[in-house]
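Okay, structure first, notes after.
With one protein chain removed, the remaining protein chains of the complex are shown where they sit.
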């Protein structure tokens, strides 16, 4: 089996949980317009409030009759994490899963949303429906990116 | 004090919780660009998974260096609720709070996002920083709206 | 036939042009995902740069494989107008047309986008595919709205 190194620094248990949780999260999607379910999972560096290791926050896509108003799995998950107090430095890895045979990456809008809270080295695991995966880092998926450092927060 | 009727069908305890939770949720916002904190609370018709009455799900705004990529308090809260399985029929009332003296309403994008999951009669309470409020229903805030009934889901 | 008053202050020629142009603009849509064509027309108060009266700027929906990344007819039209220098005070009326029998209103996100540049009294004409219409003002479609006056521009 793959070693810790093969998982970009995740333990086998962490990797297993990350993958299972984004695959499961697909079932929580609301996607009557695209019928395209996506699940996302965020692995935190710290244990959950109740002390569980392999701490995961999930999301799924939530569509709207006005298509541009809907949102994606990755942003639902990260929005939820941010209001729980997690920020840059809190995340160890991201998982995304669809119902396709192919590996589906986060859309550009989600890459930008994630970029605000992830290090460039954070691994993003893209799972197909069989649970096979492809990995890219945040920096690889959004090269030359435009983050909080470029547009300085207000004084 | 106001009676149940004065609260659009909410009990005094429900109303109190709805208001407190959206005012508190402001503290969870990530808004370095606007410095404009917004909190949102959704009151569910059903008790929480752990059996608590006055079941509330909250959200706050999460901004991005690319402004259009950020999201609002109301959508973070509703996205979280939807992936927990709540849909049309699940919500009793919505609360929104800011740091202003004036009453601030949901933006048009959030009204559209909420419209997918709220009845037209659902009350939306808008709180100012002193905790005073103004009420409008979903249907009043987005008249002649464009919902799931107009654009039928795929077969 | 309807009088000038019936057209909310538009002349018969202005009204005719506004309606025709949004109905025609549907043909310029890129909507392979929804197959739902929308056209929009903005009537300017001033003649076109080449001296034409009944000056119109049009738009149509432009969708994306990532649904939330697409945009609507009204925002394409208004974006185009704004970069041509038109702002609050420049617009006399808006037209929106679809392929439906029913009258379709702008989505909440578009109402918010338009709100930045329209007076609350500006009429929005919603045309069905037969060219029949319904009218509401900007203020009626987005009551208690959140505009540039609420969130003051930076100093």
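We just call them A, B and C in the order they show up, numbering each chain from 1.
The criterion applied here is as follows: contacts are C-beta pairs under 8 Å (C-beta built on N, C-alpha and C of every residue); 3 or more make two chains touch, one makes a residue touch a chain.
Every value quoted in this text rests on a predicted model; they were computed, and no experiment measured them.
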Touching residue (missing chain; options A:25, A:97 or A:142): A:142
Selected residue (touches chain absent from view) among B:28, B:41 or B:66: B:66
Residue among C:10, C:25 or C:118 that touches the chain left out of view: C:25
Where the unshown chain meets subunit C, residue by residue: 25, 28-30, 32-35, 58-60, 62, 64-66, 69-71, 75-76, 78-80, 82-85, 87, 109, 112-113, 115-116, 146-148, 150-151, 153-154
Positions on subunit B contacted by the hidden chain, ascending: 33-34, 63, 65-72, 107-109
Interface with the unshown chain - residue positions in subunit A: 34, 36, 100, 102-113, 115, 126, 134, 136, 140-146, 150-151
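By definition in this document, only the chains that are shown with their structure count from here on.
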Distance between the centres, which are taken as Cα means, of subunit C and subunit B, whole angstrom: 28
Distance from subunit B to subunit A - Cα centre to Cα centre, in angstrom: 25
Centre-to-centre distance between subunit C and subunit A (centres being mean Cα positions), rounded to whole Å: 37
In subunit A, residues with contacts to at least two other chains: 33-34, 65-66, 69-71, 109, 154
